[in-house]
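Here the complex is missing a single protein chain, while all its other protein chains stay put.
Labels for the chains are A, B and C, by order of writing; each one numbers its residues from 1.
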Amino acid sequence: MLSPQIHDSYPVAVDRYSGLTRLNHWINAFFFVALVLSGLAFYSPYTYFLSGLFGGGANARMLHPWFGVIVTISFLFLFFRFVGGNGWKPRDTAWMKNPGAVLSGDEEALPEAGKYNAGQKIVFWSMTMLIIIMIATGLVIWDQYFAAYTSIEVKRAAVLIHSVAATAAIIVLIIHIYAAIWVWGSIGAMTSGRVTGGWAWRHHRKWLRDLVAGRVDGDMPKA
Amino acid sequence: MNQQFSRRQFLGAAGIGTAGTALGALGFGDAEVALAQAVRPYRLASTTETRNTCTYCSVACGILIFSKGDVHKGDKADILHIEGDADHPTNRGTLCPKGSGLLGFVKSPNRLVEPRIRKPGSDKFEPVSWEVALDRVARLLKDDRDKNFLATNKDGVTVNRWTSTAFLAASATSNETATVTYKVVRSMGALVFDNQARV
Amino acid sequence: MTNAWTDIKNTDLVVIMGGNAAEAHPCGFKWVTEAKATRGAKLVVVDPRFTRSAAVADYYAPIRQGTDIAFLFGVINYCMQNNKVQWEYLKSFTNAAFLVNDGFGWADGLFTGYDETKRDYDRSTWSYQIGPDGYALVDETLQNPRCVWNLLKEHVAKYTPEMVERICGTPKDKFLKIAAMIAETSSPTKAMTSMYALGWTQHSKGSQNIRTMAMLQLILGNIGIRGGGMNALRGHSNIQGLTDLGLMSNLIPGYLNIPKETEATFDAYMSTRAYKPLRPNQISYWQNYKKFFVSFMKSMWGDAATAENNWAYDYLPKLDVPDYDVLRAFDMAFNGKMNGYVMQGFNPLQAFPNKAKLAAGLSKLKFLVVIDPLETETARFWENHGPHNPADTKAIQTEVIQLPSTCFAEDEGSLVNSGRWLQWHWAAAAPPGKAMSDIWIMAQLHKRLKALYEKEGGALPDPIVKLKWPYANPDDPTPDEIAREMNGYTLSAQYDPKDATKMTLDKGKQLPGFAALKDDGSTACFCWIYSGCYTEAGNMMARRDNTDKDNVGLFPNWSYSWPANRRILYNRASADLNGKSWDASRKLIEWDGAKWSGYDVPDMLPTAKPQDVGPFIMNAEGTSRLFTLGMMREGPFPSHYEPFESPVANVIAPKIRGNPVARVFPNDLAQMANTGDAEYPYAATTYRLTEHFHYWTKNVYQNAVAQPEFFVEISEQLAKEKGVQHGGWVRVWSKRGSVNAKAVVTKRIKPLVCDGKAIHVVGIPIHWGFVGLTKPGYPANTLTPFVGDANTQTPEFKAFLVNIEAIAAPTA
Partner (left out) sequence: MFPPLPNPPTQTTAPKFGPADLMRRSASTVTPPAQRQTEVAKLIDISKCIGCKACQVACNEWNELTPPIGDNFGVYQNPSDLLPDQWTLMRFTEWDNPQTGNLEWLIRKDGCMHCEDPGCLKACPAPGAIVQYTNGIVDFISENCIGCGYCVKGCPFNIPRISKTTHKAKKCTLCSDRVAVGQGPACAKACPTQAIVFGTKDDMKKWASGRVDDLKSRGFANAGLYDPAGVGGTHVMYVLPHADQPQLYANLPADPKIDPLVGVWKGKGKVAGLGAMALAVLAGVLHYLKNGPEVATEEDERKAKSLVDGAV
């Protein structure tokens, strides 16, 4: 039976993200960007100027960990929303084996993607892991409240891990954003919540087929 | 100085603003910022220096007292800092932890600032004027002296002593205070009189 | 101090025993580190605890508190056995050669003449053999068995290294090492300085502790020389001055005496103060006693003191007991025999022993007047502070009047340091609030009393009404005026004794020094030893010229040093019999064939020939004394006595408890633990910490930070035995009181073995109370026994018995 997510017009409209999901995503996005910008302020002298966005270094220092806490909590909700669709499937492995097709957008050469393609799943899981690492190491170096609990040696390692993870996370973020820009219609998915049938057909054909067939994609909870 | 100050002011005033303002203000590695800070200003400029002696032990270290205002010119004078007198032969400017903390003695919250009387059985001191306090002490002393002064002992020898009120002299008062104290106490024929030499 | 702080740099060996200079006098201790660094001097510390002085010592040895005489006699014995004596000095400058009365002797811990009921001696046998010429007999060969030297030799022979270890708990090897280091300074070119303080005085035989070291120093020839001396490190900024000025029951300024009631007349008083020389040619400077006394009386009562009324001799009170010291005063108060107490800058509730007895005494007063710049426990003794001060406020009927006075920063005047320097200081600020100077307060009291006596009459008004009060503003004398009075001035013009027409000093002029004093009433001088401090040339105490010729360390033009601006006492002894310095590198003064001269003011008549006149001009012998005749209550020589509360019996004289002549009030003995008391097995001692000054700095923020809380110190061994945790809580109690404290468990205190018995030491710093910025704590005097030194009544704070147990942290 046709999923109620599909609106049979032309072009076909497909509900991709619910309002709550979008809200959650954009909260996450906003604070993640704030987190990145405030964190970059102490990342390197070349980026210290970014502290100006927060009213100076001291404010940036004060706010950054709170941004981190917000992002972690918000991501936790996001995680449970998305984790069902992000199980790794054999088709994802096959998808990964053809980077040329991925980069050139030749999706016909790739296995049909479910709600999320392998690239998105990698973004999801790597972000999950990096956030865990960053919140853990971040708490260790959040001196205002937790200075007493760890040794300086541990803190030194934590700073290093935190900054390496942050570097990775920022790169993942760049990929994520770029992908959204590159693949037209993706941003609309997160703003209006809808995509066109063509978008779904082109990028997430298995997802569309499952919706049409009334199957719940195994990796997709009710949106 | 003023320029530096204004720079600090400016930084402090930059709240959460637009990116443009903040970025424009700070720039990348602005060479000017490097000049923003100087060594902290020196605290003792324009103070009055007074030479004194540490009040604690009898090494009697020379000290310098720095005050805003000059008591010898009639100011109340507020003491800002005390440190060792490098010209003093014994201490050569050094001070022990007690001497180094002398300012805290002068400014102790436990300094007495008014005469007070605790009445028999009372659970508190009550402030009184100097007149009241001194008149009271003089009266108590005289009454006890008149009552208990011994002019002659049982053998008829003139002894002129008073032993029912005792006096204790300090250990850190000046010789001049001690001299006046001795005169006042001894003139009353008081014998129970001691100082802090032993403890 | 015989010498000055700055002179310590000239020493070769510093012995810190009976003190803890690094902690109590850090800036004076600088000169120890300086001697070490520049001369290669060595520092020896002997103390029950490994102190911060010990931390920088070359050699440290432990000792049980209260056994210093045994240790020092051990060293004297060692020097005698090993020929480590400065013989020439000994023979010429001490009374070693003097022959002693045949009746004198010592047995079973007592000298001849002991009367047990009086706890005192008949001292008549403690004297020299006097020849037909009236002079004491001497044997300069030191062969006569009755000479002081041979008597002393016999007296100290029992203090072998083994005996020292038995009594003191100092391991024999450590004792011998220190004895050898000390003995080396018997060389005329080596000097040792003794730095001591309350670690020696606060014993029931404190004065004898010091005497023993002085005897050792004389035997080694270390008195009167640069880098030598007996250096009492006075604890308070002007306690030297207050003692010099005689603010004690039995003193007149300049170490003159208040008459006893047995001295009913002035003539009787003077008859025992003739101080006739005991050897030919000797100066015996106390022969001038009458000049000092009369000038003092003229300073006190001016025109009311005349030759006719024996200089107002009757205005002086007469003593019926040797002294009315603080201990006696509080015993009187405790027994209801005291009505009032006036205290100036003093906190006796913390400072004297047995706090419970003191508090009971204060509670029985009718009135208490406390003059102080700071809040004190004494002024608030009636306030209930729980276990820290369990006062029954309502029941206490004492009227307390608290008068705020100034502190150092707000007043002007002179203070006498430990090295006898009178240093002037200036006010830097006005007093806080309504606080007033002590001078003003005393002047105001006098003004009121005088007015009351003039108006109402009363008991003997004359000494009060006629007290000389020569100040421009009688309500508030200036320090400058009073300083002039201390120095003394002429009451009539003075003339040259050789030429009566030649006026030397007009009427009303400042005296140049005590040599100008007269016994005819023509001079007034409040304190003869200070005379010279404020002359016609001005205030000598305010001098600030710190030049020091040849870096000898004397600074003769800095302030003023009594007597006569002399920086090293007995400095004549720095030169041999011919007037040449024992050690050319330590020159002080030398005889140039006609007079004495050098860096210091000679402690000698400038023209007195070296062979004729002995260096100790205040003594009738002209020499120093190894044998002190009847001047000390315990005997002419010291002898080892245990503290009143001792963990072991006296090995030398097992039947004697404590000092046999120390005064003990009846109730107090009952409050003392028995010798070797199983209920109070541990040897306790009290002391200062460097971060605090008595009970003052607990009111000072930074010092409260540096040492915030009351604690006691015990060894790791005792902690283990008692289950005490490092930093945990303990209760410590004596027969007089109980305190709770944090425990500092340390390697710096180790159990001592005395006479085969392990003795644990408990260290108790003194600085806490219920007033202050520090955490509320117990003062150490909660525990200490109410007994003093036999000669000075200094309380026995350094040796008593306690017990200890681990407790849970007290709530609230």
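By our rule, a residue touches a chain if its C-beta (ideal position, glycine included) is under 8 Å from a C-beta of that chain, and two chains touch if they have at least 3 such contacts.
None of these values were measured; they are calculated from a predicted model.
Across the entire complex, contacts from the unshown chain go to A, B, C. Within the complete assembly, C:Tyr60 is the residue of C:Tyr60, C:Phe514 or C:Trp582 that touches the hidden chain. One chain of the complex is left out; on chain A, the residues touching it are 2, 6, 8, 10-12, 41-48, 51, 56-58, 60-62, 103-105, 141, 143-144, 147, 152-153, 155-157, 159-160, 163-164, 166-167, 170-171, 174-175, 178, 181-185, 196-203, 208-209, 212-214.
Mapped onto chain C, the interface with the missing chain covers residues 9, 22-23, 26-27, 29-30, 33-34, 36-38, 40, 50, 52-56, 58, 60, 689-691, 701-711, 725-728, 742-748, 773-775.
Listed here are the chain B residues that touch the chain not shown: 4, 8, 11-12, 29, 33-49, 64, 66, 81-87, 91-101, 103-104.
Note that in this section only the chains that are shown with their structure count from here on.
One inter-chain figure worth recording: chain A and chain C are separated by 83 Å, centre to centre, where each centre is the mean of the chain's CA atoms. Averaged Cα coordinates give chain B a centre that lies 27 Å from the centre of chain C.
The set of chain C residues touching two or more other chains is empty.
Residues of chain B that touch chain C in their complex: 48, 50-62, 65, 67, 71-72, 75-79, 82, 84, 87-92, 94-102, 104-106, 108-123, 125, 130, 133-142, 144-146, 148-149, 151, 153, 155, 157-199.
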